[in-house]
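The structure that follows is given in the form of structure tokens.
Every protein chain of the complex appears in place save one, which is left out.
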Amino acid sequence: MTSPSFPTPEQVSAWPFDCVLVANRGEIAVRVLRTVQQLGMRGAVVYHAADRGTAAVQMADHAIEITGGTPVAAYLDGAQIIAAAQACGAGAIHPGYGFLSENKTFCEAVEAAGIRFIGPRPEQIDLMGDKVRARNFVEKGGFPVAPSAIEDDDPASFVERARAVGAPLLIKPSAGGGGKGMRIVRDLSVLEQEIERARSEGQRYFGDGRLYVERYIENPRHIEVQVLGDGQGGVVHVFERECSVQRRFQKIVEETPSPALDAALREKICETAAGIARSIDYRNAGTVEFIFGQAGEFYFLEMNTRLQVEHPVTEEITGIDLVAQQLRIAAGETLGYTQADVTAQGHSIELRIYAEDAARGYTPTTGPVLVLHPPQGEGVRWDSGILQGGEVTSAFDPMIAKLIVRGRDRADAIAKADRALRDTVLLGCKTNTAFLRRLIGHPAFVSGDVHTGFLDANPQIAAEPELPMQTVQALLAAASLSTRPMRDMADSVPDMHAAMGGWRN
Amino acid sequence: MKRIESKLNTASAEFQANAAHNRRLVEEFREKQRKVRYERPQRDIDRLRKQNKLLVRERIDLLLDPGTPFLELSSLAANELYDGEVPGAACVTGIGIVSGREVVINAGDASVKGGAWYPLTVKKTVRTLDIAIENRLPVVHLCDSAGGFLPEQAELFADKYYAGRIFRNQCMLSKMGVQQVSVVLGHCTAGGAYVPGLSDYNVIVRGTGAIFLAGPPLVKAATGEDVTVDELGGCDMHTSVSGTADYPASSEEEAIAIARDIVAQFKRPQKAHTEWQPPEAPYYDPSELYGVLPQDIKQQFDMHEVIARIVDGSRFHEYQPNYGKTLICGYAHIWGYKVGILANNGVLFNDSALKGAHFIELCNQNRTPIVFLQNITGFMVGKEYERRGITKDGAKMIMAVSNCEVPKFTVMCHGSFGAGNYGMSGRAFDSRMLFSWPNHQISVMGAEQAANTLADVKIRQLRKQGVELSQADIDAIRDPVLGEFKRKQSAYWATSEIWDDGIIDPADTRNALGISISAALNTPIGDPRYGVFRM
Partner (left out) sequence: MHHAFKLGDAEHNVELSRSADAYRLHLGGEVIDIDLKTGADGRAWLTLGKQHLEVVIATRGDDVFVHLDGEAYQLRYEHPLDRLAAQSGTSAEDSILAPMPGSIVSVAVKAGDSVVKGQTLLVMESMKMETTIGSPRDGVIAGVSFEPGQTFDRDALLLSLEPQEKAA
């Protein structure tokens, strides 16, 4: 195999499993099952009663109910899931994202049960799951991590080491939290002064004056790189994703390529990611996340050893089915292609459809899915686990769907995204589609000038705009004509009197 | 059915002059209506507002289905009496749509003398309930009345058609299975208490609504008992203790909303079956009626032109077009309803009277409601016509009209003088509705003729006493008689006395008739049976 193409039936028939159980729910369960079934294998899924009517349960060849004190607890119950896999003859378990996807114990238990875990080796989960260990490991490998200085390491040299971090820097109380006692230093000549103030504030707030210092990245971007490793020496990157638009520390819009990168910088950041993956002979699809400064500097943040929510944008511009690649790797195949074989075309944007009220601090909403008309058309992809007739509950994460568009270029993709959001009909539960339209229409987003604090700095995007009079009239007209007591009353008027209208003599 | 070909030249000076004249008459009429409806002493309005009360027309607007017509009846009743201080006779009545049902609304107007009943209030209310009986229309009473106006009690209490008739009519309605709901928005004292008392459903407003035979002062005087309005006949007492009222409401708005919900429970009547086809607007613009009507009451005009501006598509099937031509007879549709039309086109001769009687019989046989368009100076008089039996031919027409089983509707389009009024279903002949146009005049004979007759009698009397009168003396006798006669033959006097069901703008005639015909069909149409026609 010389290109990252879709596995052929002959290849699949050689794999050591012919049934894959998805230990997840919602849109990602549907997403994984789709590829599993396309490959001619049986797809199984576990589900909690709260998910009984969902798309994943309906499309799975085997759906096995699991129970738990809470719906979430059920999906975290590894023993039940492994038992379910054994019950339906699944030779592999795909953990999706979240839940047990980065749980070393579960991974080990799965392998111990003789089932393939579609993911990395347990020790890779372990390493990357520990932020401090991961950071130290990456730093030792010579990859960029944000400069920092911890006072406790050597109190005597703290000021000196802090100065070496460079401006701008952030001083934080070691015992701190909630932003208290934090000081940004942009001019190193006042560093000592600021350290003393921070120390006294830390003392006052937390009774602990110890400090640490790290490089302060102003208006940072979040850029991550998709990698694929076969655990047999083969590692490639599958380009970057820009995920800077976030609300409450959660991504809502992701795209690739990043508008912040030129070719050289792209090559540099992607190769850095591939290098990190290579340094642990990574197995599985994974994501290396970086914090990216306005000056083009970037530092390792963390590595996610699973499929990401936003993986579809990568698939859209490269044509690679990342789930299929995960399955190949788990089946023991080598990548069979090199970096040069991985190419990309066009621009893709993913918009996360959340059941939430953006204007009310992004608070989750619930309700029935009375009508669902997903958007359609060339370059429009709808990854969702909900169906018309279903219900959005507060039992799980409020993300109910992902809208992914692919365009010739970024402007084309934005236009397509707006059209697709417009065409998305979901009635019964408030979603953020209108907010997303305002967001992608914002001049800063259009020009690609975003950072992780963008929405906090522009709260008017989340605010509900005042409705034009004509919209209010149209809504009241539609509602009046759809409300039985009103319509029945109007219909009960005899024809002649209705035709006369409000005549008075 | 072919279209009437109008011969009117709307560009002619005559048409223009007529139009200007009649538009002015309509404007005067509208202005009188406006005053009657909306001009009240500020203190009366303030008093009602302070009591959290709505004005009667606000109440009616809340009661009616939105965007539906309201045919107000006798809007200028009592306008020529009581120094004009009892506008509309202190009540508002009409036919409207509530919860999709045709109903009669009978609403007291508390902004006029606290809603006290004057003699003409009683007459208007009795007539309103007669309309409900004749057309089997449910009634919504909006009660807010201080009771009978004591100084006029002799004119409103004891006689057959006085106040007792209101309650008698309510009982008749109940017996007929026609439902009534009362909304008690103010005090219902003494006789007024029986309006809710005799209704099938009652809603009462907490705080302002009260029902009792005698109010606290009278109770105090009669028995020495001290009692508050609420204790004596308030909302909570009547809805939870006495059972006199059924539904408590916290506001007028809520009371009216409850009343609407009650009406929504009423069974819809099976309409009498008559010919009907989808309606069509008149081909000729109804507002051209202003140019059709002459300025002089004595001047003749072609009633075909009037028919063409009232009926569907201006289409008319004329019966006996060449016989008895002073009475136009024929079929047309109004708002889709098939009607027979009798319209005066001159003095009634023997042949026109016979034609009219015959046509009325035809309409009765084929169950076609009849519309009379009056412009009549009477039956022809004189030796030749008496010899031909004008009296007995006129009697035939009156016999046919009186025993008519199909519903009749009369529009006073111009003059109505003498016995022709009877033959054309005047007030005494139980037309379901009778409307007048502002130019209408009515009396037993023309004003000049009557004044001269009266003056001649006087002159002859005086001459017998040997008194010779100068022309000035004669004028002094004649002129006041003429003035009084003219006043009392005007449409405004007629409508003030409730000789009709209200003056209407000629251009509104089609709608007024449509609503009236639709209402009339709630009552089954019986088989025709007549007395003896003098042959």
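A and B label the chains in the order they appear, each numbered from 1.
Here is the rule we go by: contacts are C-beta pairs under 8 Å (C-beta built on N, C-alpha and C of every residue); 3 or more make two chains touch, one makes a residue touch a chain.
Predicted model only: the values in this text are computed from it and were never measured.
Trainee: What are the shown chains that the omitted chain is in contact with?
Mentor: The chain that is not shown touches these displayed chains: A, B.
Trainee: Just name the one of B:3, B:206 or B:367 that touches the chain not displayed here.
Mentor: Answering carefully, the residue with contact to the hidden chain is B:206.
Trainee: Given that one chain is not shown, which residue among A:123, A:267, A:456 or A:491 touches it?
Mentor: Only one listed residue reaches the unshown chain, and that is A:491.
Trainee: Which of these, A:148, A:433 or A:452, touches the one chain of the complex that we don't see?
Mentor: With A:148, A:433 or A:452 as choices, the missing chain is touched by A:433.
Trainee: For chain A, which residues lie in contact with the unshown chain of the complex?
Mentor: 368, 370-371, 373, 421-423, 425-428, 430-431, 433-434, 437, 464, 467, 470-483, 485-487, 489-491, 493, 495, 498-499, 501-502
Trainee: At which residues does chain B meet the chain that is not included here?
Mentor: These residues of chain B touch the chain that is not shown: 62, 65-68, 206, 236, 248-251, 253-254, 257-258, 260-261.
As a working rule, only the chains that are shown with their structure count from here on.
Trainee: Would you pull the chain B residues touching chain A in the complex into a rising list?
Mentor: For this pair, the touching residues of chain B are 65-72, 75, 97, 99-102, 264, 279, 335-336, 502, 504-505, 508, 511-512, 514-515, 518.
Trainee: Which residues of chain A touch chain B once you look at their complex with the stated criterion?
Mentor: Result: residues 489-494, 496-505 of chain A touch chain B.
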